[in-house]
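Before I ask anything, let me first share the structure, which is written out below as structure tokens.
The chains shown are only part of the set, and none of them has been moved.
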Amino acid sequence: MKKWKPKGFRELGPLLAFVILAVFTAILNPRFLTLFNLQSLGRQIAIFGLLAIGETFVIISGGGAIDLSPGSMVALTGVMVAWLLKQGVDVWLSVLLILAFSLGVGAWHGFFVTKLKVPAFIITLGTMTIARGFAAVITKGWPIIGLPNTFLRIGQADFLKIPIPVWILLVTTLISDFFLRKTVYGKHLRASGGNEIAARFSGVNVDRVRIIAFMVSGLLAGLVGIIVAARLSQGQPGVGGMYELYAIASTVIGGTSLGGGEGSIIGAIIGAGIISLLWNALVLLNVSTYWHNVVIGVVIVVAVTLDILRKRLASK
Amino acid sequence: GKSVHPYWSQVEEGVKAAGKALGVNTRFFVPQKEDVNAQIQMLEAFIAQKVDGIAIAPSDPTAVIPYVKKALQQGIPVITLDTDSPNSGRYVYIGTDNYAAGYRAGTIMKEILGGKGKVVIGTGSLTAMNSLQRIQGFKDAIAGTNIQIVDILNDEEDGSRAVALAESALNAHPDLAAFFGVYAYNGPSQALVVKNAKKVEKVKIVCFDTTPDILGYVKEGVIQATMGQRPYMMGYLSVTVLYLMKKIGVQNTLALLPKVTVDGKEDYIIDTGVDVVTPQNLNDYLKEMERLGIPIRF
Amino acid sequence: MLLEAKKITKRFPGVLAVDNVDFEVYENEIVSLVGENGAGKSTLIKVLTGTLKPDSGEIYVNGEKVSYHSPLDAFKRGISVIHQELNLCENLTVSENIFLAHELVRGKKKALYSLVDEKTMRRKAQELLDMIGARFSPNTYVSDLTTAQRQMVEICKALVKEPKVIFMDEPTSSLTVEETRRLFEIIKRLKERGISIVFVSHKLEEVKEISDRVVVMRDGKRVGELRKEEIDVDTIIRLMVGRDVEYFPHGIETTPGEVVLEVKNLSWKNRVKNVSFQLRKGEVLGFAGLVGAGRTETMLLVFGVNQKDSGEIYVRGKKVEINTPMDAIRLGIGLIPEDRKLQGLVLKMTVKDNVVLPSLKRLSKKGFILNEGEEEKVSEEYVRKLSIKTPSVYQIVENLSGGNQQKVVLAKWLALNADILIFDEPTRGIDVATKAEIHRMIRELAAQGKSIIMISSELPEILNLSDRIVVMWEGEITAVLDNRERKVTQEEIMYYASGQRKQNRGDIR
């Protein structure tokens, strides 16, 4: 009953899938490669990718933990930041307040999961529903518009032709990959997910490690909320539906096991890339929307299945 | 379009029919659920493709502004249908705005109820612009009467939950006078509940869209009135206008279109009108649609 | 006195696990803690090392009263522990495990965000491994290690904390004689370095060999203490059990009959090479060898857990294909697995549910509807026979002591009533009294006409129970020895176990 061990470049499978899809799309429709389209794709990858990084932390922390709240949190924090800005609060202060708030929500999840032993599924499902509800309560459903230009730049401007959200994703990826692989925290996180009791007996503060994981996920959901609000020029209570599922799927496509203990930030980004690419390519390839969901579902299943078979063959 | 819904599939039929008649290549997209971000993502993909023209029903009028501007900058003509985005620089708006249609529904409700009674609204979204505008229009129309909106029910675009909520509402308000259904499945859900509860005489229904089940209930007299927005026309005209813009130029096309003045600004709006279908005029409506060449499934 | 505990009491639902126990550890001593399965040894150790909170009692370290909030508090005071159930993160490497929660970092202060100094950690891990004579790289993933190797990792892990006292809860239960000898050398070396050891084992010869002092527990109470010169196996047993125990069941004779299981040229990967043997009705066939000799692997092929690459299996003269354990059980083969937590038990289920699991079909009405009454009867019967210490058959297995869990695994397969029984290390972690009882049962089963394969790393067990002995080395059989006269010696087995081949072994029937 041996577990498959990371030999070589583990994210090879999903990366191949991404590249094949991209090349395929580019051949069928060369406009795929226009700067404009790549920027658009990049912004989408940033949105799913950031959420997927958060999920990766939570999932690695083990105990079957997942975070179902990101999608709704994106809506709520987007609405909140827009509300703050409308009250005339300074842009950066608003952003900071929102990040602090979402960090707090993450800590709240972590507290319930570790101290009260409430399943992560339930507490984050609760937030999913509650946050979605509050977004509607705050706005009565109407978007909050008229946000300052400085703020909109977060979602819409480019730097060196690369959209700001992509820069944010790059920086976040580097930092979190570093944390996961090189720091004490990363080791403790993987230990907690791999064998909670062993980690506890060794003196790892498993609870704190898990709480931090949820805080990372919360924080990134808030960050995405800000980016999306800036991208849409408004606080929209209706955005983000199902984003949590896409984020979790990205993570799993990238090779993270839902059982906890192991996972890859890079893989999660590639997973987010595949899903975003599908959204983009299906339009470029002129597939009727009614079929979009069918194709996305099939590609996710096929990509994951082939990757698993590939790994199994490789380990023989 | 905004989400998978018969309304949009009627728009699509119009788009296709026009495309065929004019010999142009048309593409029609709706996301599964209303999601502004997803719509913008699609819009960008179209701009990237350098299509000849875009007709969009903005999920949100302000959110799309920067992206419509981008398309215009790249020389792609953009028009709006169903929902307008007046500040985006789009050339033309084709449709009846949802606020107006909602207002019409409110006016009719006022007539049916004789200006008083309790109403429950059923909708599929608390955040989608079309729902918000229809409800707002409805509210504004009944303002100042003794009609009271006792509850708004959000079923999150789940037809089954719509039925459950309508049942609860009917039970919670024994003196309920009417339902107002915002999305296409809301009316039939309410009609089903009212019919099964044998309260057809007591509880009136005004709703949106002209799907076959709605028309069936209209015929039976369970639904008193439904608002048809002629989605087929919107689709057909959008393609036609975009075709002209490509063929004879944007300015020449605009010159052919009715010009209106809004807040002192000149604008181009093609009002597709609202059909109010009632048990009384159902046959006339069907004949009229046939005359216009709009297919009716019934 | 390094550590002193006074009047420790710990209670679990339905069980008084530790009852008003005093315990002390002096400088520079090796003290053994012995007692029957479920006597409360592990619980006491958990209390003393900060993994369980006592219901009452006081703990003093270096004369200072302490109250632990986590294992970390104990480590900080120089108290390390190797638990009975090994606790390693299989998804991490050896060096990561050794330094878990004690990582070496770049920079002065250590915080969660500190950069881990992998290179130094690996070097130091290598030094520790070398010191205790382990021959695997610190970069190996723990999931790739054998039980004995994991035990070594645990020792390194304890050493990293630079402790004054190390508690070792049954560290030798899965070690061979050779490995145990090496562990004892390490323990002695540690003692020279001023580290005291608290040692738990059911192998009383070992206890006698290593201990400066022995503390005996029974039913949660401390019932006696022996000083170095008083230590004697029989005395310990009398204190533990309250009576004398006969070690090995002499006099249960069997008459082996026809061949019921024949294995021909079985091969699997590089770990089982061309293995052939015969098993007769009514005999006990012992399998000896060093750890890693491939005995377990061979039996996993016979039982259908792994699929053989080549070779043939005959049951009662008929060639059979065994692809899953189900097939094997249908053919009347039962395998008592080596790793109780992983392969033997569903820890969250009750004793009863575990005991009846393999025989469920037989015990049910029409092979489909459960018969709770029958299940209860069967499981209670085995709880009694194997003296499993549990408040009732409805206790969750996870809450039993290590040895009692092992007994549940045995009960499971005895209840199946299979004709061919494969025992893999059946008495690991089981106290002397029950062990003798199990030995008697094994002989009795053979006398009843069952056929038994017994893998054991305890040579006395092999020598005293087996009618014939198969010796394996690196995946092949090097000798088959006739032991009906109980004349085979330890030296003989060790000779073949180290790779010498016996000629014309086909003669032996």
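We call the chains A, B and C, going by the order they appear; numbering starts again at 1 in every chain.
By our rule, a contact is a pair of C-beta atoms (placed from the backbone, for glycine too) under 8 Å apart; a residue touches a chain by one contact, two chains touch by 3 or more.
Model, not experiment: these values are computed from the prediction.
Student: Treating the displayed chains as one copy of each kind, report how many of each the complete file contains.
Tutor: Copy numbers over the entire complex come out as A x2, B x1, C x1.
Convention: only the chains that are shown with their structure count from here on.
Student: If each chain is a dot and touching chains are joined, what shape do you get: line, ring, star, complete or other?
Tutor: Here the contact pattern is a line, an open path with two ends.
Student: Going by C-alpha centres, which chain would you call the most central?
Tutor: A
Student: State, to the nearest whole Å, the distance from the C-alpha centre of subunit A to the C-alpha centre of subunit C.
Tutor: Their C-alpha centroids are separated by 44 Å.
Student: Centroid from C-alpha atoms only, then distance subunit A to subunit B, rounded to Å. What do you get?
Tutor: Subunit A and subunit B have C-alpha centres separated by 34 Å.
Student: Of all residues in subunit B, which are in touch with two or more distinct other chains?
Tutor: Not one residue in subunit B touches at least two other chains.
Student: Could you say which residues in subunit A touch two or more other chains, in rising order?
Tutor: Within subunit A, no residue touches at least two other chains.
Student: Note which residues of subunit A are touching subunit C in the complex, please.
Tutor: It is residues 1-3, 5, 179, 182-188, 190-191, 193-195, 197-205, 208-209, 212, 261-262 of subunit A that touch subunit C.
Student: Given the complex with subunit A, which residues does subunit B contribute to the contact?
Tutor: Listed in rising order, the residues are 4, 27-38, 40-42, 44-50, 60, 62-63, 65-66, 70, 74, 125-129, 131-132, 154.
Student: Would you tell me which residues of subunit C are touching subunit A in their complex?
Tutor: 51, 70-72, 75, 81, 83, 87-92, 96, 100-103, 105, 110-116, 141, 143-144, 157, 342
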